[in-house]
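With one protein chain removed, the remaining protein chains of the complex are shown where they sit.
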Amino acid sequence: MSLARHWRLQNQRYRLLGVQCEDCGARLFPRRQVCPRCKSQNLQRYQFGGEGKVYSHTVVYDAPAGYEGFVPYIGALVELEEGPLIAAQLTDVDIDDVQIGMPVEMVTRRLRQYGEDGLIVYGYKFRPKLKEAP
Amino acid sequence: MTKVYVVGIGQTPVREHWDRSARDLAVSSVLEAIEQAGVEKADAIYVGNALSGEVAGQEHLAALVADFAGMAGTEAVRIEAAGASGAAAVRMGCLAVASGLQEVVIVTGVEKMSDLTGPAVEEALVTATDEEYEAIHGLSLVALNALLMRRYIYEHHVERSDFAHFSINAHKNASNNEYAMFRRPITVDAFVNARMIADPISLLDSAPVADGAASLVLCSEKVVGERANSAVEIVASAAATDAMALHDRGNPLFLQGVYESAQRAYAQAGIGPEDIDLFELHDAFTIMGALSLEGCGFASEGEGVRLGIDGEIALEGRIPISTMGGLKGRGHPVGATGVYQVVELVQQLRGEAGANQVDGRLGMAQSIGGSGATVVTHILKSP
Partner (left out) sequence: MMKPNREVGIVGYGAYIPRYRISAAEISRVWKMGEDTLHLEEKAVPGLDEDTATIAIEAARNAVRKAKIDPQKLGAIWLGSESKPYSVKPTATIVAEAVGATPHTTAADWEFACKAGTEAMQAAFGFVGSGMVQYAMAIGADTAQGRPGDQLEYTAGAGGAAFIIGPREESMAYLEGSHSYVSDTPDFFRRPSQHYPTHGSRFTGEPAYFTHSLMATQYLMDQLGYGPQDYDKVIFHQPNSKFPVRLAKRLGFAPEQYEDGLLVPVIGNAYAASSALGLAAVLDKADVGERILLASFGSGAGSDAFSFVTTELITRGRNPLPGVADYVTRRREIDYARYARHRGKLSMY
């Protein structure tokens, strides 16, 4: 188990910190050193808001090792309000209630743990938007 | 640049070979291929393998294969590109021979998966994805493909059952291939009722990961000599990449890597998709079959699944696919699959495909690594 491997990703995992291309305006998550759209290396930190819509979804029944305790769980591609897609789990929602286009918001949850005596990895998941803006 | 010929093929049945390790399987297929080729030594052995370290704690596989094939001393290197490892090894062989730097090379694809079971299999396969931004979320390789399939169904207004024809075709063709894992036909009913792995992908959408090894002997124009009249030529070898993660692709439903790889191969061969007589595609999942047909220009976007429904993918159809069972029917020994595909094309183009013989001159094989990040395409021509 590598501790640093997860620790170094906290900005992304806890807070959806990405980058914005200063040249073409592309907003990117995760962060990159080169803009895939215009090849610029002038990328600055960009804070994503955590709201989006479900682009696609799946229910995982056969999980990779480390995730068996969560099955069946919902995987999704979420289209963030700022543009990019992000892969994550959906949480606090019943399997039959998930639909493409459903508004969701980011929450921080346990992604996995490395055994009872190991590291707990926290990170983003998405849930149905709790409350609509008035 | 010299032409590249396939003068020998070898393959083990794709099975759960409980009693055989990766080295045993690889060596068997190498010996078979070199015997058929009538060569005693090679300038190099290129070993395609995706997961020997993950599965068996055995990296540095190529030297081991060379050693146990009785060829210690020969240059040997392992090529890794996830599910496209075998095809990438074929391409390395092509590059070596075409460049004139090597005259005879052996290409082997080998994978030993059955030493892992259950969740450990998914854990190994998911190493082909973006670990930090896909796998950490518990998204298996199956799940990523399921995300594509769900979106495809949504955008193109098709039914899950429409994908059944890919699996039915694969199983039907596999039943005549003694090397195939699943030699029994399946029905639409069985497809519709199969157990879900990652909804909407069920057991019958997915190729079984299994054990197997396949080998080729490639040689130059000079070495092939008079045998050129009976040898299958590799007329195109191309590779391309796409964004690693699904979420980083502009349009996840169009496999840009598949498109680029195929276009490069067509350009090398001086042909278009209409000239291809049969296509061994990467049907690890039915959705990959549909998207591959679209990316390679056999169908427009959203129409790939139609080729299955309309019977165009059958042996007698417009573009026969998975003619010896494909990944779904023959089985998918991950890093070996790309070599199996080429071996099967050689069988077809030599007229050795038995009941599954397709009447054709040009065959294409394409392997996909991960969810589409590496795509390697070969086009072979009959003697």
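Lettered A and B in written order, each chain numbered from 1.
We take it that contacts are C-beta pairs under 8 Å (C-beta built on N, C-alpha and C of every residue); 3 or more make two chains touch, one makes a residue touch a chain.
Since the structure is predicted, the reported quantities are computational estimates derived from the model, not experimental observations.
Colleague: By the document's own contact criterion, which visible chains does the hidden chain reach in the full complex?
Modeller: Touched by the chain not displayed, across the whole complex: A.
Colleague: If the hidden chain were put back, which residues of chain A would touch it?
Modeller: Counting only chain A, the missing chain is touched by 10, 14-15, 68-70, 89, 91-92, 94, 107-111, 120, 122, 125, 130-134.
To be clear about the criterion, only the chains that are shown with their structure count from here on.
Colleague: Just give me the whole-number Å value for how far the CA centre of chain A lies from that of chain B.
Modeller: For chain A versus chain B, the centre distance works out to 31 Å.
Colleague: Over in the complex, which chain B residues touch chain A? Could you list them?
Modeller: Counting only chain B, the residues touching chain A are 118-120, 122-123, 125-126, 132-140, 142-144, 146-148, 150-151, 154, 195-201, 243, 245-248, 252.
Colleague: Sort out for me which residues of chain A touch chain B in the complex.
Modeller: 9, 12, 30, 36, 55-68, 70, 73, 75-77, 84-89, 100, 111-112, 121, 123, 125
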